[in-house]
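Heads up, one of the protein chains got dropped from this complex, but the rest are sitting where they should.
All chains are identified by letter, namely A, B and C, in their written order; residue positions are counted from 1 within each chain.
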Amino acid sequence: MIRELRRDRGFVVGAVIAAGMVLVAVTAPLLAGLAGQDYTTYHDTLLDSARGGVPIGSFGGISGEHWLGVEPGTGRDLFARLVHGAQVSVGVAVAATFLEVLLGVTVGVAAGLGGRWADAGLSRLIDLVLSVPVLVMAIALLAIVPQDWPRPLLLAVVIAVLGWGGTARISRGETLTLRTRDYVAAAQVAGAPWWRVARREILPGLTAPILTYAALLLPTNMVVEAGLSFLGVGVRPPTPSWGQMLSSATTWFRADPMYVFLPGLLLFLTLLSFVLVANGLRRVLDPRQREVLR
Amino acid sequence: MTLLTVEDLRISFGDKRAVDGLSFALAAGGSLGIVGESGSGKSTAALALLGLSGGTVSGTIDFDGVDPATVRGSQITMVFQDPLTALSPFHTVGDQIAEVYRLHTGASRKAARDRAVEVLGQVHIADPARRAAAYPHQFSGGMRQRALIAMAIACRPRLIVADEPTTALDVTVQAQILDLLDEVRATTGAALLLISHDLGVVAGSTEQVVVMRHGKAVEQGRTAAVLSAPEAPYTRALLDAVPRPTSRLFTPGEPLLRVQDVRKHFPQPRRGAFRKPPPIRAVDGVSLDVHAGETLGIVGESGTGKTTLARMMVGLTAPSSGRITFDGTDIRRRQGRSVQMVFQDPLSSLNPRRTVGESIADPLRLAGVRDPRARVEGLLDRVGLSASEYDRYPHQLSGGMRQRVGIARAIAPAPRLIVCDEPVSSLDVTTQAQVLALLEELREELGLSLVFVSHDLAVLRQIADRVAVLKDGTVVEIGPTAEVYEQPRHAYTKELLAAVLAVDPAEARRLRTLRS
Amino acid sequence: MIGYLGRRIAGGVLVLLTLSALIYALFYLAPSDPAVLACGKGCTPERLADVREAMGLADPVATQYWHYLQGIVAGRDYSLGPDVRHCPAPCLGYSFETSQPVTALLMDRLPVSFSLALGAEILSLAVGIGAGLLSGARRFRWLDRIVNGLVLAGYAVPVFLVGLLLLLLFCVHLQWLPFPSYVPFTTDPLLWAQNLLLPWIALAVIQSAAYARLTRAGLQESLAEDHIRTARAYGIPERRILWRRALRGALLPLVTLTAVDVAAIVTSAVLTETMFGLPGIGQLLVGAVNQIDLPVVVGVTLLTGLIIVVANAAADLLYAAVDPRVQLR
Partner (left out) sequence: QGGGGDGSTTTSTAAFDPATCQGGTLTVLNQGGINHLDPARLYTSGGGNLPSLLFRTLTTRNRQPGEAGAKAAPDLATDLGTPSDGAKIWTYHLRDDIFFEDGTPITAKDVKYGIERSFAPELPGGAPYLRDWLDGAADYQGPYKQPDGIKSIETPDDKTIIFKLRKPEGDFPFLATATQFAPVPKAKDSGVDYEKHPISSGPYQVESYEPKKSLVLVRNKHWSTKIDELRYACPDRIEVTSGLDAAVINQRLVTGAGQDANAVTTDAVVGPEQLAQLGTGSELDKRVTRGEFPSTLYLAFNTKKAPFDNPKVREALSYAINRTSVVNALGGSAVQGASTTFLPPQKALGQQPYDYFPAGASGDPAKAKQVLAEAGLTDLTVEVTHENDDSEGIGPKVAAAVQEAFKQAGVTVKLNAIDAATYRDVIGKPATQPGLVLTTWGADWPSGGPFLIPIFDGRQIITAGGNFNLAQYNDPAVNAEIDAINALTDPAAAAARWGALDAKIGKLALVIPLTYEKDVYLYGKNVKNAYADGWRGQLDIARISVK
């Protein structure tokens, strides 16, 4: 399987970029420190106040000190903000995906293995979650939550709580098919208790479909986070996130194209890399897809 | 006059050679059977006749002077194996037949529709005018296969190629379809090329036979001659593997497993707002005993509740009513592991993500064995596998090997009864024979009792001491094997027995006349 | 069929009831004072007291919810001081911020969101199916690559990024199109389309790629099916097989997806509408959230839930309509 993945050029490129992003996210303060900058210090002298506060100099004020220039309006170091933004964007997406998978698989397997009533109840719950308009609900929820709650964690939880339906449905469906497999019956005949059946017979069978699904869920969650931050209900300043940077960048389109370009490109690249990874995984893990996708 | 001549046909897919120098001829109005194990290249060869094989083809195919691919659908037609998927689900049966007819004859819409109804009648579909407007999913499997045959004869072809036309069908339906093909050949004068892995199928329906193996014809000639006096060792092996009745002396012991008026009803989903349909009575009042040391055969057609009953016997499914006791205690509450099961599909009965050794070790671990590896290797050895298979995954094994693993897992916790649900149905005749022999051996050696579920009367006759005939969830007849086979009392049992395909062509003919 | 519909509707109503109860509980039990939220910005103490009374906040939450449900079925009166505001039958609350029933506000915005969704969907389907067919029939290899690339990119670009780029390109640089501002279809169909073109494209860029892939995969899958082999064996011409048989099977999954997608566009139009300044329900929501107009927030959430439930049911019905095998039970 690893060998097959290594042959998928898209996957390799995606995996390298994705791994790089995760690394950047984890080591953000270190990286910013390396550049001798932090993401909060203002640099008024680098801005042209008369022109609305655009950075002085070409390419958004790129210099030896400020590797990627400074943020218009504040003069904060863009490199530091971008790497910290990675921390939020990637961190929230990863956390949300993890929570979703945890919740979804638990509920899905419970529904699939449980009795008629458990299944009926949990299935309705899954239907309910699936008919929640995620973005709408997330905006509404985030708007009424007190300001001082830790924002990134809250984002991850909200995204996960509203978004585990898909994982649960897939897990339930897979569990239902897996449980009709004779090897599950064989385990039961051998006297295995249900939790042993779930762990040893069902869960291994779930890894492939869930992994491929989760791999796509990750970029989706990242888009949701970016969207929420774009709309201003995401993380709170001065904490940076790419979505929020893009949102403020919309007013700097012409005046400071770099400010739009950098977070946009990073977001796009990261999303693309995760999608490529997901695609590669699916190609390898899902034989049916493998045929269709050639 | 020869209609079809195939000479030195070779077909390969990349490096893989599927057909390797096949030659045969078929006379107009004649019939030819091609038999061989799975993967021997039968379907590939048949498709090549229509120019549809998809591989690289060399050699000559002559259809009365023309390339058969140019007259496919009109002069050569084909009946496929799986009637469930061979018809388009989006169009009515009548439309599909009419479309083909119109295409090749240029008839008017009305004429084509009439012809469709006519041929549907010809294949004995009741009320063909109404049924023509139905979609395939509204037909039963047998009816779909009839519809496909109707489509095949609509254009009055000169050759009908039938690729395993009965494999997916019940024995009784299989017999009907084969009879129909025979009748069609007689009434329309079309030649028949019949492909099957089952010697019984070709024995009664063809005059000539080709035995294929690894893409080559190992033997061919008149069916009667080949089957009665095979020359090639492979043909002989095939014939030997066909289950033969054995008579075994047996003295029934104590009743071990008692099934007392057991029912299992599956509720059906509600239809309409208020009407709740009656439940499916999968098992509807079955009482029987399994005695120590005996092999009880359970036979019946698809959907008669065999699997449901078998699963209840091992406690996997709770009966709706009735009692199943093992050694006096309720099977669902039983603590030990004295009843085990062997499943039909050896692939789905092994967890693809765990090594076969692990799978076998599981019941031992549950029984409290700390380090079961040595015991598992012993078991592997016992079922005819090498100990090195321990670390392999199911997909790396052949079907027969997988079934041996399944058996090893079943005997691992030293059970007293093993319930086998169609353990050999998915296997080749030769493998089937080996597995049957293994089960028989183990039963002797370990003093087991066996419940053997099958739809194949021949298999049961070979292995079972007693046979229970199941129909619509009830036992219509139960008794010692020889008795049931030789003096069947129930009409259904008689019907079943009549549908059995004999490998001996003369016997096959006799049975056919019996049926009609 | 009728029975199915009945049960489906009952099921949908149940889901919506639960959803509404949940939303109601969430928002009205939130850590902030609902009266303050409902009263909105620039709220005076007197008005706050009025609102508190009008909302019946003195009652237990369950009673409040019950009144809310009654309002949906039978309409409801809100007394504001001496003034009684009537909120007619499907009453989803009353926006004290704008002095209008929430239902009226929603109905007002719905055409915009639906115009957006419908146009985007039609465009995506046309482009997606077209490209999918061409690449599925393996006519053009380059098209295959483009579709593949777009599918990946489609997953990877947020709609606001595409929107930004489109605005920049067509409205600022090339100036081919006006800055989108909604014109009702009934006023001027041409202007309606012209103004919505960019948002449609933005959404279609993302969605059509998915359709293309689905069409292509579906086509290849259905061309590999047994009944296609039967058709070939009977000498039915390839083109006829493609159009009459394979396509139908290939487009089946698209049918369900389309209904669900229309709902998805309507319900997650927040970003698109904000991006392009279209006064749809998404913008209504953002505005309501900024103004803390709670009744509207609850109303939008419920309406979008309703749209999803209806779309899912519609998808199932549609599926049954195109596939004779599916029996609605």
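One rule holds in what follows: a contact is a pair of C-beta atoms (placed from the backbone, for glycine too) under 8 Å apart; a residue touches a chain by one contact, two chains touch by 3 or more.
It should be emphasised that the depicted structure is a prediction, and the values quoted were computed from it without experimental measurement.
Participant: Missing chain touches which shown chains?
Facilitator: Result: the unshown chain touches A, C.
Participant: Out of A:Arg6, A:Arg199 or A:Arg254, which is the one that touches the chain we can't see?
Facilitator: Residue touching the absent chain, from the options given: A:Arg254.
Participant: Considering the complete complex, identify which of C:Gly75, C:Pro111, C:Pro253 or C:Pro279 is in touch with the unshown chain.
Facilitator: Answer from the full complex: C:Pro279 touches the omitted chain.
Participant: Which residue, C:Val172, C:Ala224 or C:Ala321, contacts the hidden chain when the whole complex is considered?
Facilitator: Looking across C:Val172, C:Ala224 or C:Ala321, the contact with the absent chain belongs to C:Val172.
Participant: Tell me where the left-out chain touches chain A, residue by residue.
Facilitator: 40-42, 44-45, 47-54, 72-75, 147-148, 232, 236-238, 250-256
Participant: May I ask you to list the residues on chain C that touch the chain which is not drawn?
Facilitator: 32, 36-37, 40-47, 50, 80-83, 85, 97-100, 108, 171-172, 175, 178-179, 181, 274, 277, 279, 283, 287, 290-292
The working rule: only the chains that are shown with their structure count from here on.
Participant: Averaging over Cα atoms per chain, report the distance between chain B and chain C in Å.
Facilitator: Measuring from centre to centre gives 50 Å for this pair.
Participant: How big is the gap, in whole Å, between where the Cα atoms of chain A centre and where those of chain B centre?
Facilitator: Each chain's C-alpha centroid was found; their separation is 50 Å.
Participant: For chain A and chain C, let me know how many angstrom lie between their CA-based centres, rounded off.
Facilitator: Centre separation, chain A to chain C: 23 Å.
Participant: Could you say which residues in chain C touch two or more other chains, in rising order?
Facilitator: none
Participant: Listing for chain A: what residues touch at least two other chains?
Facilitator: none
Participant: Please name which positions on chain C make contact with chain B in the complex.
Facilitator: Within the complex, chain C contacts chain B at residues 2-3, 6-7, 225-227, 229-236, 244-245, 248-249, 323-325, 329.
Participant: Could you list, by residue number, the parts of chain A that touch chain B in their complex?
Facilitator: It is residues 181-183, 185-192, 200-201, 204-205, 207 of chain A that touch chain B.
Participant: List the residues on chain A that touch chain C in their complex, please.
Facilitator: 10, 124, 127-128, 130-137, 139-141, 143-146, 216, 219-220, 223, 226-227, 230-231, 233, 243, 246, 250, 253-254, 260, 264, 267-268, 271-272, 274-276, 279, 292-293
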